[in-house]
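This is the structure I want to talk about, given as structure tokens.
Of the protein chains in this complex, all but one are displayed in their positions.
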Amino acid sequence: MNTIKKGLTAAVSLLGFLGFAAAAGADSVKIGFVTTLTTPAGVIGQDMVDAVNLAIEDIGGKMGTLDVELIVEDDGFKPDVGKQSTDKLVKQDDVDFVAGYIWSHVLLASRKSVLDAGKFLISSNAGPSQLAGKLCHKNFFSTSWQNDQTPMAMGEVLNQQGVKSLYIIAPNYAAGKNMVAGVERTFKGEILGKDMTGWGKVKQVEFAAELAKAKASGAEGVFIFYPGPPGAAFIKQYQQAGLQGQIPLYSVFTVDSISLPKFQQGNLTGVKGSRMTMFWSPDLDTPQNKKFVSGFKQKYGRYPTSYAAQSYDTIFLIKSAVEAVNGNLDDMDGMRAAMEKADFPSVRGKFSYGNNHMPIQNFYLREVAEDDDGVWTTKIVSTVYENHQDSYAKDCKM
Amino acid sequence: MDWNLFVIQFINGLQLGILLFLLASGLTLIFGIMDFINLAHGSFYMVGAYFCATLTFLTGSFVLAALIAVGGVFIVGVIVETTIVKRLYRSDHLDQVLVTFGLILVFDTLVQMIWGPEGMVIPLPAVLDGQFEVGSMVFPSYRLLIIVSGLLVAAGLYVLVMKTRLGMLIRAGASNRDMVSALGVNINRLFMLVFALGAALAGLSGLLIAPITETNIGMGNGIIILAFVVIIIGGIGSIKGAFYAALIVGLIDTMGRSYLDSLLKLFMSVQNAETAAPAISAMLIYILMALILAVRPQGLFPPAGAA
Partner (left out) sequence: MNSCLPRTLSGIVYTGVIVVLALMPVFVQLSGQIFYLDIFSRIMILAIAALSLNLLIGYGGMISLGHAAFLGIGAYCVGIPVYYEIYNGWIHLALAIVACGVFALVTGAISLRTKGVYFIMITLAFAQMVYFTFVSLEEYGGDDGLVIELRSEFGSWLDLEDNIALYYTIFGVLLLSLFFVHRLVHARFGRVILGSKFNERRMQSLGFETYRYRLVCYVISGIMCGIAGLFLGNFTSFISPEMMDWTRSGELIFMVILGGTGVLFGPVVGAGVFILLEVWLPQIITFINGLGLGAKLPHELWHLIFGVTLIAVVLFGRGGIHGLLTRKKRP
């Protein structure tokens, strides 16, 4: 008898995961989170999911009176798989918020599924220019930045430091082109050369030819953008080619808490002192950031990345919306108005939203340094921009 | 024209070509002798790199780690051959493609579960980490090491294939499998040896590249396509063909990345050239392969006797 009962329970729960079970009660707020969990880029996705879980823990699993239910989906680093995962979240799980998205192309492909269904879409990382400009939408929010902003800050830094000529190396895809456009917009010196290297599924990780060209160009600096594994490869080859100390390296989204432990393990001292711009750093002095970084280090034993910081903020942004309408998730207008105020404790401190729902925020110059325990991390050197708004906001008719 | 830059780029292309040769030589042997398409050959490349990374941290010596790692990949090759590959020598190419595609997934996942998704940086001894200067040219010493050790292995392989009894059997096997077994040779043992040797060569090329690029899940999946292009251009089963084709592909790829944009700027706008150059340089080797196959459907150096 008992075994039959067990069997039945198993069968029922099995049907449950296939989505045939009745929808969960209305006393929860459902958040779908799309990120990359497989492929080498899965390490970024894992960092984001860890931060989201920490955030939910820190708010006691509740937003107002509602329980938080999190459903994480993998995009496999492919736009159409990401769209399929998004469709599943919207149609099968009937989530209230869809968040996450590391990659611009995955976000662009998934955007329509969420917005057409009348749900909120929150980007925890990707910031393609389209969504900040022409394709902006009342139900789309970002807890990160627009792609161009970080490299624009870098261009400003280069001007301040009196760098006269630059060589640019970046991957040949949308965000790569945005990064290049950003630095070109603010950098006043001469650009002596530009290489766009292979990206996509098969990424170029061998930069001998490009480094040789950069060196021969006689530029005073090299600007790079290599998120994920190719970044480590680039810096390694930069050091092996003996360019360290000859041509300073200026990077965005290349050196972070994912690559730094590897550099330290491999004793790549060349990366120490290298500089980059970012809206955030683990040592940024805000109450929420202190809580986040120490909590993250305690729980996972490592420094969080900016991807994690943005994901942590995502949960608090949603919480502010849900609590503003006292848990009435049908009140879209009320939730939207609440989110537009950006009235929640953010790791970056106080910021505001532009008309296109992209953050207007500070950007900092940071550099690689050791912390008190000898662990390599990044520390803020100076503030480059205060309350900086992206350049596409004017194209947004909203 | 900056001749210093040209020489450096030439050497860079040579180095890429030699790595490709190490990978492709095993592939072409396995293909030529056992008539077996091994898509998972790139997995040995990855496993070699991960073995070497772990062993470098354990032993503290890159060179020692590299030697043990090559042996380790040889053993992995033996295991894969005896458990799975052996059953497929007489199968359809289609079945082989699928099984080895499955093997890629298995290897990638296992490596991710064992070593984690974030990849590893292999530290090099200071001697290898520096630069080598000739006149005004500066070149990373480690890349020279790759070229030298690759050429040594190529020479060793040449001696093995052309001067030893094993090599004679391998050559005979490539052109006529049935004749070799008719000679009373233990064909199973020969096949196992060749497969594991190919795996070890792939592992060697993987661990040689790893200190430059760091180890990565799926690092072999991109380069394996290049290796296939190499053996197709060279003619399947031909070590000599693989050698020349690897150098051609390595040089064309590097030179394309180095000079195509300047070349295109001669006859189109700067903006168009900057857009077109990366796409065309990515396509170059495929165009090359299609051209060669259109003219010589059997590749440049088809082994004698192969139909």
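Labels A and B are assigned to the chains in the order they are written; within every chain, residues are numbered from 1.
The definition used in the following text is that a contact is a pair of C-beta atoms (placed from the backbone, for glycine too) under 8 Å apart; a residue touches a chain by one contact, two chains touch by 3 or more.
What you are looking at is a predicted structure, and each value in this text was computed from that prediction instead of being measured.
K.L.:
For the full complex, can you list every visible chain touched by the one that's not shown?
P.N.:
A, B
K.L.:
Quick one: say which of B:Ala53, B:Val70, B:Val99 or B:Val153 touches the chain that got left out.
P.N.:
B:Val99
K.L.:
I'm checking contacts with the chain that's been left out. Which of A:Asp87, A:Glu323 or A:Asp395 qualifies?
P.N.:
Only one listed residue reaches the unshown chain, and that is A:Asp87.
K.L.:
Which residue numbers on subunit B touch the omitted chain?
P.N.:
Per the touch rule, subunit B residues meeting the hidden chain are 31, 37, 84, 87-88, 91, 93-95, 97-99, 101-106, 108-110, 112-113, 117, 225, 228-229, 232, 236, 275-276, 278-280, 282-283, 286-287, 289-290, 293-294, 297-299.
K.L.:
Can you list where subunit A touches the absent chain?
P.N.:
The list for subunit A reads 13-14, 16-20, 37-38, 42, 72, 74, 78-80, 83-84, 87-88, 91-92, 104-105, 108-109, 111-112, 128, 172-174, 177, 199-201.
Here, only the chains that are shown with their structure count from here on.
K.L.:
Looking at the complex, which residues from subunit B come into contact with subunit A?
P.N.:
Listed in rising order, the residues are 2, 4-5, 8-9, 12-13, 15-16, 57, 112, 116-123, 129-131, 138, 140, 142-143, 209, 211-214, 216-219, 221-222, 225, 254, 257-258, 261, 274, 277-279, 282.
K.L.:
For subunit A, which residues count as touching subunit B in their complex?
P.N.:
Checking each residue of subunit A against subunit B gives 39-40, 42-43, 46, 172, 194-198, 201-203, 205-206, 208-210, 212-213, 215-216, 229, 232-233, 236-237, 239-242, 258, 261-263, 265-268.
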